[in-house]
Each structure stands twice: as structure tokens, then as C-alpha cells.
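For this depiction, one protein chain was excluded, whereas all remaining protein chains were kept in their positions.
For clarity, chains are labelled A, B and C in written order, and residue numbers in each chain start from 1.
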């Protein structure tokens, strides 16, 4: 069954051809979810009153990653006149944020047994991987990207 | 099976008691989805080159609704020290935005047969209804909310 | 000298008549600033390692207020086809958030001598007041707002 994101992509009057729809839908969903989960993890860390001083960097990574993922999800939801150079830089920023936040959260999940960090690390890994899948598509056509984007 | 949002709510070290977890999880998911769908609908409307002049108000409603839903989803994802007065105002703003955007999109879905607007209207209705469900919980305890929030 | 926000409002091809330009420009500037200052205050509170447990509610208010102000600033920056009912609800949500965050920050500024909270409280008061000024304009025309917005 199609998700609502997939249905929207199918309903677009001028579907783009940079990405196949399922890979794109998956990445948008992963970005939106990671934005929400990172925000929730920041709040959960804040409520870990006993361990709070060990979690300051984690909270900061969570908040940053939430912001980058939210921006990436919004940008990927637009199909009109994509700019490959911009998409590439945004996907790289999102992967970098997800990597940093995922590493930090994984450590707290493992060493301090914090389940919210474990869940957040999973969401970060999934988003990083979904962004990498899209980036792979763009890199293949890196050399002619500006020409393709500005055909006029 | 639990969604990741539900798992995060369960993993919070200090779960709040304002809302039951499933109703809250549903509303967060609806806000996040509506933010994404509205952003996608704005872009799809922009690509309706023949009908674009009829869709300017729709695009504006879409962009506004996306912003309000995104903010609401972020706020509801925080469980620490909630302020009921603020939550109530935010839920009302979100319902108002979803109502206005849902009405506008429904009209284009019906009259102009635009599928992206139909899908967007569904997402707006669902988010409006999920916010109303949470707001109902808050209104019940409206009279003593400030006391409850500031017990110190 | 005009700010860039004012210049943009003057350059709009279809200026709206709901608000006078200077009052609107001031409110947009106040929302954008309050969003930034609240985010910075949340981070400064997080670095108050000795007092951190007393600042959890403040951090939460800061993050919420930043989200609401950012959404309000984006929405007010759009002049095309405004919906007065939606604008009114959003301005009220923004005022409520600024009031709650401003009260919380003012208390920490006064009682704990935290300068970042004092500055944040000032920004919240200014934003609340700027939103109230716009809301006053809308309320005057409350009874005929739907007719004015949907003249077709």
C-alpha cells in the first residue's frame, strides 16, 4: 500500500527524473522521522536529571540534527526545478549531522543503556543511509549537473 | 506494532500525564505528515502551470499550514514541563490553519480534480481532528491549568 | 533608513492592506529576533551546569517559543491572500508563547541573575507587544473577516 508521501509524489503534475519515486519517498520519510525523533531525544535527555551533565553534547547534536533533517525533508519534498549542486550539499550536510548524532546517541544507548538514545541512533542511521542512496544518484551525473539543471 | 514515535514516548524518563500516549503519538504523526504534505502540495500547485493563477491562495495556505504543523509537531514532541496555556493556543492555531488549508485544497480537489489537493485536504482534516482530540483533553482541565503547570 | 524587511515589503507587487507596513515590519523583525534569542537562551541555560536542574522548564519554554516565533515570522512575511482567522490564531499562539517564556526567563534573570535570561525576556516582551499591535488591527475587523478574505 502506498504511503501518503508516495501518493503525493505520484500526483505531482511534473514529476522529476533525478530520483526514482520510491527512493525519494523513503528519504523524505526518513528525514521527517529523524527530525521528530531527534527533537524527542533532546527532550528525553533533558529529563535524565541524574545523567544530564553527560548528555549536554547529545542534546546539542539532537537539536542540530533535527534542524538539518527538517530542512532536508522540506527541500526534498519540492520537485520543481531542482538544483543538483544544492541538493548534493544539503544531502551531505544531512548525512554528516545524522552520522555525528547517531554516533553520540549510540554510545549513550550502549554505555548508559538509554533506550531513547538507541531509538534515536537507529533513526539517524536510517536517515543517513537514505540520504546516501539519493546522493549516489546525483553523484553519477555530477559532471553534467549544471548543464542539466539550467538547460535554458 | 509500535511506531518509532510511540517507542520514543514510552522511553521518556519522565512521561507526562496530560495526554494518553497513543493520542499524543497520533497527533505528532499527523502534524509531521501534514507539514510534509502541505509543502509538497505547494510545490505541486506551482507546477500546475495552466491553473497557477487560481492556486495562489492555495499555495499560500499550504506554506502557512506547513509552518504551523511543523512547529506544533516539534512542540508536542517535548514532554518536559508542559505549559497548558501555550499548548492550547498552539493546538488552536494548528486546527485553524488545517481548517483553512483543508477547505481550500478540498475545493480544488473537487472542482478542478487536482489529486494532490485531495490528498492534502485529507491530511489537513486528519491533523485538525488529531489536534482537536488533544485540545479536548486540555479543555477539561482548563480552570486549574495554571496551578497545575506552576506548582512551585 | 529602511531595514531590508521594510524594503522587501515596499517592493511587493501586491501589497496587502491589513496592516500598515511599519507595524508589520516591526513584528516580523521581532519574531525573527525572538526565535534566534530563545534558541540561544536554551543553549546558554544548557551550559549553566551548576543551575541546570532549575532551568529545565526554561529550556523547554525557550525551544517552544523559538518554534512558534519562527513560524509566525515566516507566515507574516507572506502578503499574498492572507486569511485573517489563521493570522489571528497564529498571533495569539505567538503572544501566549512569548508571555510564558518571558515570565520564566524574567524570573531567572531577576532571582538568579542570569543575563541571557534577562535579554531573552526583553526579546519575548517586545515580540509579544509587536504581535498584540498587529492583532489589534485584525480584531477591529473581526466581524467581517471571512467575507473580506473570501470575496469570491
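In this text, a residue touches a chain if its C-beta (ideal position, glycine included) is under 8 Å from a C-beta of that chain, and two chains touch if they have at least 3 such contacts.
Quantities reported herein were computed from a predicted structural model and do not represent experimental measurements.
Student: Missing chain touches which shown chains?
Tutor: Computed over the complete complex, the missing chain touches A, B, C.
Student: Provide the residue numbers of subunit A that touch the chain removed from this figure.
Tutor: Within subunit A, the residues that touch the unshown chain are 56-57, 59-61, 63-64, 67-68, 70-71, 74-75, 78, 80-83, 85-86, 88-90, 92-93, 95-97, 100.
Student: Since one chain isn't shown, list which residues of subunit C touch it in the complete complex.
Tutor: 4-5, 7-9, 11-14, 28, 32-33, 35-37, 39-41, 43-44, 46-49, 66, 70, 73-74, 77-80, 114-116, 119-120, 122-123
Student: List the residues of subunit B that touch the chain left out of this view.
Tutor: Contact residues on subunit B toward the absent chain are 43, 46-47, 49, 52-53, 56, 59-60, 63.
What we mean here is this: only the chains that are shown with their structure count from here on.
Student: How many degrees of rotation map subunit A onto its copy subunit C on CA atoms, rounded to the nearest 5?
Tutor: Result for this pair is 180 degrees.
Student: Which whole number of Å gives the spacing of the CA centres of subunit B and subunit C?
Tutor: Taking the average C-alpha coordinate of subunit B and of subunit C, the gap between them is 20 Å.
Student: List, in ascending order, every residue of subunit C touching at least 2 other chains.
Tutor: In subunit C, 56, 59-60, 63 touch at least two other chains.
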